[in-house]
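What follows is a set of notes on a single structure, which appears directly below.
What you see is the complex with one protein chain gone and the rest in place.
Labels run A and B following the written order; every chain starts at residue 1.
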Amino acid sequence: MTARDLVLATVRRSLGVAGTEAPRRAAVAARLADHPTGVVPARGRLAPAARIDLFARMVEGAAGTVECIAEPSAIPQAVAAFLRRHNLALAVRHGDDPRLAALPWERGPLEVRRGASDGNDLAAVSHAFAAVAETGTVVLVSGADNPTTLNFLPDVHIVVVDAADVAGDFESVMARLRERFGPGALPRTVNMITGPSRSADIEQTLILGAHGPRKLHVILAGSH
Amino acid sequence: MGETMAERKTRHVGLFVTCLVDLFRPSVGFAAVKLLEDAGCTVEVPRQSCCGQPAFNSGDRATSREIAAQVIDAFAPFDFVVAPSGSCAGMLKIHYPELFRGDPNWQPRADRFAAKTHELLSFLFHVCGVRAVAARLAATATYHDSCSGLRELGLRSEPRALLGTVAGLKLAEMHDANVCCGFGGTFCVKYPDISNAIVAKKAANIAATGASLLLAGDLGCLMNMAGKLQRDGSAIAARHVAEVLAGMTDEPAIGAPHAPSGPAP
Partner (left out) sequence: MTEGTSQTAAAAAPLGIAKAATHSASTQCFKGNAKAALGDRDLQNALKFVEVNFIARRQEVADRLPEFEALRDAARDIKDHTLAYLDLYLEAYERRMTEQGGNVHYAVTAEDARNIILDICRKLGARAVTKGKSMVAEEIGLNDFLDANGIAAVETDLGEYIIQLRHEMPSHIIAPAVHLTKAQIEGDFRRAHSDLPRERNLEEPTSLLAEARSVLREKFLAADVGITGANFLVAETGSSVIVTNEGNGDLTATLPRAHIVLASIEKVVPTLEDLAQLLRVLARSATGQEMSVYTTLTTGPRRAGDLDGPAEYHVVLLDNGRSAMLGGEFRDMLRCIRCGACMNHCPVYHAVGGHAYGWVYPGPMGAVLTPALIGIDQARDLPNASTFCGRCEEVCPVRIPLPKMMRSWREREFERHLSPAAARWGLAFWAFFAKRARLYRFATAVAARLMALAARGRGRFRHLPLASGWTRHRDFAAPQGATFQSQWQARRGAARGNADPPGEQGARP
């Protein structure tokens, strides 16, 4: 008997089932196929304008910063301005995301590198897959477009979110993940990020920048 | 929710006096009787010992069931069972049905028994519709929420509402009024040092209110807190809330000496 057999057998014995019962299998299959939605807070169901507003407030409440840029072409300058404001080197790395690649980086003073982080980047720019207003969370998926290491190794993480991609609740983003990757399929990593890295392990003192980025700056593109 | 004289029917109450009240502070029982009779109830006291909590919380289910059966039987003749204690009322109301779950004979009896059992203040407030008492006491008091009464029975606003009608009485809320006092039945003797740490915090919170009187609805908690206050040399007196509501505060406070001259605070 393998370990697997033993564990499952003990589970079944404890539950008083054989495992082959059709009604049980049907119940499980149904839940997995239907993935019913549970309780969604009212604050996750606001109209778009109020939703963006809430999203921004929640990001700030989690010690992130937010700025709204109506024209995507202004993003590289906004990134540069942010780095300057914080006395940081004007250099960023980003992945192959076509939305980022299409931006006029060449116009700005920024040195831009592409690819995954080598551990020496001070600032990275990612494009979010989506965002969740109810908690001020940005959602990023792994891949060459937005390598996961960019989310964690640099000191500063700048995340571009399309205003249209700001969902009210988690469930909406999960639905979009299903649409994009297929039912039951996900990329290697889905990061749901709410503010910069922090720790309160030393006498309950809250400090930002534990292992991940010290700053999280969200650029809401296509909104005012 | 008051009733007119015509509507008021007599409620036949069996008083579950509780073993601590019975043994240590009968005045609480008499205060309960007065409050119940003032509210138009008839009160009788069948022969009784204990609700069985010590056995129940020590894991002795068999003894708990035996005692529970006796209690259910003893109180069978009554419309209502009323106890001046959140923990005893909780035992009778919440845990007796648990004890007999699945027993075809006793489960229904336990359920019916539980349905007619009430903690004293809850009974006065919600069943009898009492909203005010005629007592007066010039003092500043602070009220401790005993855990069972609060979390098992939802008792919180009723004592405060009724105390608010005692002429001359000021209520000062303590910090963490709803936090355990460290009594916990057998806990305080099995883990006395931990119990002490908990009651020390409670005593500090009580003292910080500036109140001269500590009130609660459970005698176990009161004896624990009063004992700590006294050991600390505090002058704060402790009484059961029923005594104050019934205007029966002539007896010395809990643990206080028998003063030959005049009533104790």
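Here is the rule we use: contacts are C-beta pairs under 8 Å (C-beta built on N, C-alpha and C of every residue); 3 or more make two chains touch, one makes a residue touch a chain.
Everything numeric here is computed off the predicted structure, so don't read it as measured data.
Colleague: So there's a chain missing from this view; which of the remaining chains does it actually touch?
Modeller: Result: the unshown chain touches A, B.
Colleague: Which residue, B:85, B:209, B:230 or B:249, contacts the hidden chain when the whole complex is considered?
Modeller: Result: among the candidates, B:230 touches the missing chain.
Colleague: Would you indicate which residue among B:97, B:184, B:217 or B:247 is in contact with the undisplayed chain?
Modeller: B:184
Colleague: Tell me which residue among A:50, A:102, A:164 or A:207 touches the hidden chain in the full complex.
Modeller: Residue touching the absent chain, from the options given: A:207.
Colleague: Hey, which subunit B residues sit against the chain that's not shown?
Modeller: So the residues of subunit B touching the unseen chain are 14, 17, 19, 21-27, 29-30, 44-50, 52, 54-61, 63, 65-67, 69-70, 72-77, 100, 103, 105-106, 147-148, 151-152, 179-180, 182-200, 223-224, 226-228, 230-231, 251-252, 254-258.
Colleague: Please output the residues of subunit A touching the missing chain, sorted low to high.
Modeller: 2-4, 6-17, 19, 24-25, 27-28, 31-32, 35-43, 58, 61-62, 95, 115-117, 119, 134-137, 142-144, 147-149, 151-153, 169-171, 174, 177-178, 184-205, 207, 209-213
Assume only the chains that are shown with their structure count from here on.
Colleague: Return the distance between the CA-based centres of subunit A and subunit B, expressed in whole Å.
Modeller: 53
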